[in-house]
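Note that one protein chain of the assembly has been removed; the remaining protein chains are unaltered in position.
The first chain written gets the first letter, and so on, giving A, B and C; residue counts start at 1 in each chain.
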Amino acid sequence: MANVAFIGLGNMGGPMAANLLKAGHSVTVFDLVPEAVQQLVDQGATSAENAAAAVEGVDFVISMLPAGRHVEGLYLGESGLLNVLNSSAVIIDSSTIDAATARKVHAAAAEKGIAMVDAPVSGGVAAAAAGTLSFMCGGSDEAFASVKPLLDGMGKNIFHAGDSGAGQVAKVCNNMLLSILMVGTSEALRLGADNGLDPARLSEIMLASSGRNWTLEVYNPYPGVMENAPASNDYKPGFMNDLMLKDLGLAMETAVHSGSATPLGAMARSLYASHVSKGNGKLDFSSILQSLGGND
Amino acid sequence: MANVAFIGLGNMGGPMAANLLKAGHSVTVFDLVPEAVQQLVDQGATSAENAAAAVEGVDFVISMLPAGRHVEGLYLGESGLLNVLNSSAVIIDSSTIDAATARKVHAAAAEKGIAMVDAPVSGGVAAAAAGTLSFMCGGSDEAFASVKPLLDGMGKNIFHAGDSGAGQVAKVCNNMLLSILMVGTSEALRLGADNGLDPARLSEIMLASSGRNWTLEVYNPYPGVMENAPASNDYKPGFMNDLMLKDLGLAMETAVHSGSATPLGAMARSLYASHVSKGNGKLDFSSILQSLGGND
Amino acid sequence: MANVAFIGLGNMGGPMAANLLKAGHSVTVFDLVPEAVQQLVDQGATSAENAAAAVEGVDFVISMLPAGRHVEGLYLGESGLLNVLNSSAVIIDSSTIDAATARKVHAAAAEKGIAMVDAPVSGGVAAAAAGTLSFMCGGSDEAFASVKPLLDGMGKNIFHAGDSGAGQVAKVCNNMLLSILMVGTSEALRLGADNGLDPARLSEIMLASSGRNWTLEVYNPYPGVMENAPASNDYKPGFMNDLMLKDLGLAMETAVHSGSATPLGAMARSLYASHVSKGNGKLDFSSILQSLGGND
Partner (left out) sequence: MANVAFIGLGNMGGPMAANLLKAGHSVTVFDLVPEAVQQLVDQGATSAENAAAAVEGVDFVISMLPAGRHVEGLYLGESGLLNVLNSSAVIIDSSTIDAATARKVHAAAAEKGIAMVDAPVSGGVAAAAAGTLSFMCGGSDEAFASVKPLLDGMGKNIFHAGDSGAGQVAKVCNNMLLSILMVGTSEALRLGADNGLDPARLSEIMLASSGRNWTLEVYNPYPGVMENAPASNDYKPGFMNDLMLKDLGLAMETAVHSGSATPLGAMARSLYASHVSKGNGKLDFSSILQSLGGND
């Protein structure tokens, strides 16, 4: 069993740290919100005064923070963790951030001889609690091998996407594609319904045809077609429009960085930006169907 | 076994008629191309001088023609088949045409008391030959029930999409969605590759994640990822860009007719229009990946 | 002065016919709405029982109808005007319809030796009343020359766009571009305002720079920037979203017909389709700015 520091105990980080405890690891936690820390302490974690204290002598540091600037702030600079960590420790950053920042932290860690894996997750709060997250990892083969057993305690699919930053890139690629599947499926159902087809029947047909995709399988955006989908529950999330817009923003930054053309991804971002700016940020991302309008 | 007239013996119609013969039906055929007729006669069909002669006394007429104006020309007007057919005959139009024309022919047939099913197919030439086509049918429950056994001899999935025209609508919805899956998957793989990821590994990850879709399952657009896919065989079709552009044109006409918004579908049509106009019409539709450019 | 038959006395046709009367022409009118006819009779027109009666002995027939099928119905078929007109008469169809139908009527007229000009207008109801419409004309040089003096009585700019159908094509090209200018200008103003800029100042800057376009000159979509623009009057039209969506539908049909790529035009159509389907059809087309959302 390993000694682990866990920094960032929000909606995702909290249950992830709890699963590490259940798996038998020693976990020292830090967060700016005392209640979040207490909840983990109640489950057997040790609390620390600050991030630097939390990482003393640990084998692994896991961070789960909102954006690239927080990750940069945690690891880099004069008071950053890179100045405190043993070179034997391995960093796992599970935050969803831009690949450029991830690579910058990787490079700074490498200069100190510290291994790192960027390991953003997908699956949402439910999967974090159930320990069934997907991890998309970027880093060397050795670094990936060293963190794999730990991640197994928090997730179901642990992917090695490639070198430093590759985890972040894989996640934005997947989530950009997901947004396209969701908008595209919404358009197709909308077009069918506007022309008199029953959306449930059309969903069945496309699911059995070349239109098959993850949203038709488990996350149908048309109200009433799939009982347990957010669409049939007033678009209660699920995965919020706010988060999809964040991921699409990262995808656009990645595309700008590499000069890549992403016509449908760019359009999806604009549709989500309009949708969110009209007050729908907290609804499930399948509510994008409503933004298309339609005959009903 | 039924008496069937089959009008239109092209790449698709020829093998479809052949499968009807194999299933034991009596088939009278007509086409403007004598060689196409002869090929079917060699397999046991009867030839007719013209379409009107072909349909004398038949239980079913099946037509497989290039566009709405041909279907209109065959059935309507003074010399149209509606003036010749018994009211007990059932029309099956398997052409992929605009829903408006399909509904016009349905209505004219209904006036004569003749039942009709619009039944466009998907699956391409290979599925036509193998008898594994998908049929998307529009028409009354009775009409659908009456044609189902016949279609079973030519296809694997026989869907009842709804009332008159619904088969055409279902097909354009599905194929519009397919084009979106293909372009979206291409964008995601392109974005990943431009940022250093291995397309095969990224494909695996997305296939196991929420980006999963038909193109990742069986039709990966990135050369070398899937051995038997057109992408790994110089984009030899498969399903040609020309045909995808035709279907997207029908989708746009349908969307204009119903006032529906199809942002990604409209963008996909423009991408295919550019791609085709640069001389790629005969390549497989997964070659749209190349139109995005990229770092390699 | 000429003998003119005017068919279709709606919001546009009524004032156009009135201007012909003012210019001193003899005008015989027909419309299905008696009140519309009476209004013109009050101004000096002669009424006719039906379209066929209206065109007896005239030099010119002008039609102003809602869609291609009405134009086809008026001129073609057994009871169509082409069977009644003298071959010396010239047809002017000022309806905004698809170019394919326009060309079909041109061809049918040519078979009877009757000259025709398709001559859709722009400028809206105000310009129709003021006699300052723009006409975009398609037809031979001779036909154009013969109708030019008559059109001068109803419009300010009389363009000869090219051969049969060219008037319709020119209009959809211009109006598609107009929709792109409007959406693009709205996006730019929205982006500026969301980032703290004053829309009026930004408008001034872009008007004096390479972003200059007709909408910034005379039709600013941001409320309060331009006192007399619809945007500053609760988006009271002006030019309704319904009509812009109709024109964009014609543009898409034209693009499908010629296999042309229109990425921004297609996107504009989808944005207008969503906007209209949410109940904004009767607002001015500059209200598309609101559909983008934004920080305010």
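As a convention for this text, contacts are C-beta pairs under 8 Å (C-beta built on N, C-alpha and C of every residue); 3 or more make two chains touch, one makes a residue touch a chain.
In this text, all values refer to a predicted model and were calculated from it rather than measured experimentally.
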- Message: For the chain left out of this view, which of C:170, C:225 or C:240 touches it?
- Response: C:170
- Across A:161, A:225 or A:276, the one contacting the chain not displayed is A:276
- Message: So one chain is hidden, and I want to know which residue out of C:128, C:202 or C:283 touches that hidden chain in the complete assembly.
- Response: C:202
- Item | Hidden-chain contact residue, picked from the options A:195, A:260 or A:287 | A:260
- Note on the structure: Against the hidden chain, chain B presents residues 263, 267, 273-278, 291-295
- Query: In terms of residues, what is the contact footprint of the unshown chain on chain C?
  - Reply: 99, 122, 134, 136, 157, 159-163, 165-166, 169-170, 172-178, 180-181, 183-185, 187-192, 194-198, 201-202, 204-206, 208-214, 217, 219, 251, 254-255, 257-265, 267-268, 271, 292-295
- Message: Even though one chain is hidden, which residues of chain A still touch it in the full complex?
- Response: 245, 249, 252-253, 255-256, 259-263, 266-267, 269-271, 273-274, 276-277
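The criterion applied here is as follows: only the chains that are shown with their structure count from here on.
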- Find the most central chain, measuring centrality by the gap between its CA centroid and the centroid of all protein CA atoms shown. B
- Item | Magnitude of the superposing rotation for chain A and chain B (Cα, nearest 5°) | 180
- Query: With chain centres defined as C-alpha means, what is the inter-centre distance between chain A and chain B in Å?
  - Reply: 39
- dist(centroid_CA(chain B), centroid_CA(chain C)) in Å evaluates to 37
- Shared interface positions of chain C, touching two or more other chains: 263, 267, 273-274, 276-277
